[in-house]
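Here the structure is laid out as structure tokens; the discussion comes afterwards.
Apart from one protein chain that is not included, each protein chain of the complex appears where it belongs.
Chain naming follows the written order as A and B, and within any one chain the residues start at number 1.
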Amino acid sequence: MSLPPLITLLTDFGADSPYVAAMKGVIYSLNPAARLVDLTHSVPPQDVRAGAWTWEEITPFFSRGSIHVGVVDPGVGTSRRLICAVLDGSIFLAPDNGLLSRLARRTAPTTIVALTEPEYWLPQVSRTFHGRDVLAPVAARLSLGLDVGLLGPPVERLVEISWPEVLVMPGKIQGAVRSIDSFGNLVTDIPAAKLADVPTDPERIRVRCDEHETQGLFKTYAEQPPMTLLALIGSSGYLELAIVEENASMMLGIRTGTPVTVEWT
Amino acid sequence: MSLPPLITLLTDFGADSPYVAAMKGVIYSLNPAARLVDLTHSVPPQDVRAGAWTWEEITPFFSRGSIHVGVVDPGVGTSRRLICAVLDGSIFLAPDNGLLSRLARRTAPTTIVALTEPEYWLPQVSRTFHGRDVLAPVAARLSLGLDVGLLGPPVERLVEISWPEVLVMPGKIQGAVRSIDSFGNLVTDIPAAKLADVPTDPERIRVRCDEHETQGLFKTYAEQPPMTLLALIGSSGYLELAIVEENASMMLGIRTGTPVTVEWT
Partner (left out) sequence: MSLPPLITLLTDFGADSPYVAAMKGVIYSLNPAARLVDLTHSVPPQDVRAGAWTWEEITPFFSRGSIHVGVVDPGVGTSRRLICAVLDGSIFLAPDNGLLSRLARRTAPTTIVALTEPEYWLPQVSRTFHGRDVLAPVAARLSLGLDVGLLGPPVERLVEISWPEVLVMPGKIQGAVRSIDSFGNLVTDIPAAKLADVPTDPERIRVRCDEHETQGLFKTYAEQPPMTLLALIGSSGYLELAIVEENASMMLGIRTGTPVTVEWT
């Protein structure tokens, strides 16, 4: 017996939301053998950018052929499109509002279609919950082998949203905090690749975030004593600021969007 | 190979509670092929009414034949009964304290039995966690095909709890906020059916909740600008009040039970 592809769910419904369970009920009703994984439901409400970062960070750990459903959808019920995109061999279902844009900057989708064929949806579609009424049934049918091309007409390009660019200057890189993880660590948008040739010696490199500064680039948290602010390349491959054994975001009062500067000599 | 029915779990143990994992361990130990779905574990502690609303809203999205386990059980260890009810082809396991009463108002159960036969429970039953020691093993055995009738003697009627009634008057309906969703939207107990014939034009209909008032009946959140209070039929089929892109419950300080009035001309 061959296993159906995994379906992953990412939403902004909040941890443990019964709305997620409704989506799962719809999926299992159409494909009783479906296999579901929660990516996270704690995307901040309507924060498409945060959802896009999480998709970029987590979906690469899943096999090609997985079906990733994303519901961060402030425009639900308006004329915004719902799309299905094939990217790097996996299928993504989402509103066309930028949720897929971090991943699409890395790899161009090979196929994009708009979801326009109601025969693959629930018979009754609400105006406020297309995750349950459109995306969930479409995901279930794709997991049963439905062809992406049947879902609707091809779309030329995804909606783009602007992303603050990381600035690389001689001896200096400027980016920003792009997310706070559950330990309160400050994950920036500065990728490891941009720091590959910079020194790590505390005498030669300084990292600044808001009014706070730390020296050196470390490999892991325990290289510094508790309560110390340190910079390191985090597990997602981006520069991260952490306070050892503490919650940096709370202690320093720092939120996403705060500028981060790396300077070296 | 035929798949065993899904077992869903709804509790008030809190999101991510290890007590839920204990129930899952018990179920998998008895039926290694069991298939489990979390409905939610964020029912407010001991709030039987909130659990009853969630069951009414979410279980219809699951296939007939599913096994729904509900543990909101302030009377655990007292003489309150545990029951198994068959309703609309699905099986419900719960304390007999009203948790099933919203669903039972819609459709009468075809079978109700009291759980009295200890051979289907864990060998040792605690006085404070019947979800783990009685309901979980019974759910596992039902998923293996055990007959409901073996669990104990028939019960004539479920315990009833009182529900505030929605009042329909000429040009006016009065209900209440019955739950707050994870976006802070105020979900009322006024069903869409009762509003089918009322006008939606902002000049003809007003919705009031506490001291707050909004005009018109909309179809989706994005029909009004951010920060606007609006009324719409939510995805669960009930009248809902929301502040566009904001948390209405927090901004207005409104809790469940607050009266909601709809008036039209």
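Following the convention adopted for this analysis, a residue touches a chain if its C-beta (ideal position, glycine included) is under 8 Å from a C-beta of that chain, and two chains touch if they have at least 3 such contacts.
All values derive from a computational prediction rather than experimental measurement.
Of A:117, A:165, A:201 or A:245, it is A:245 that touches the chain left out of the display.
Check B:14, B:191 or B:237 against the missing chain and you find that the one touching it is B:14. Checked against the full complex, the one of A:28, A:129, A:221 or A:264 touching the unshown chain is A:221. Against the chain not displayed here, subunit A makes contact via residues 1, 3, 6, 8, 15-16, 37-42, 54, 57-63, 181-183, 219-223, 232-235, 245, 247. Residues of subunit B that touch the chain left out of the display are 1, 13-19, 21-22, 24-26, 28-29, 32-33, 45-46, 74-78, 126-129, 132-133.
Following the convention adopted for this analysis, only the chains that are shown with their structure count from here on.
A straight line joining the Cα centres of subunit A and subunit B is 31 Å long.
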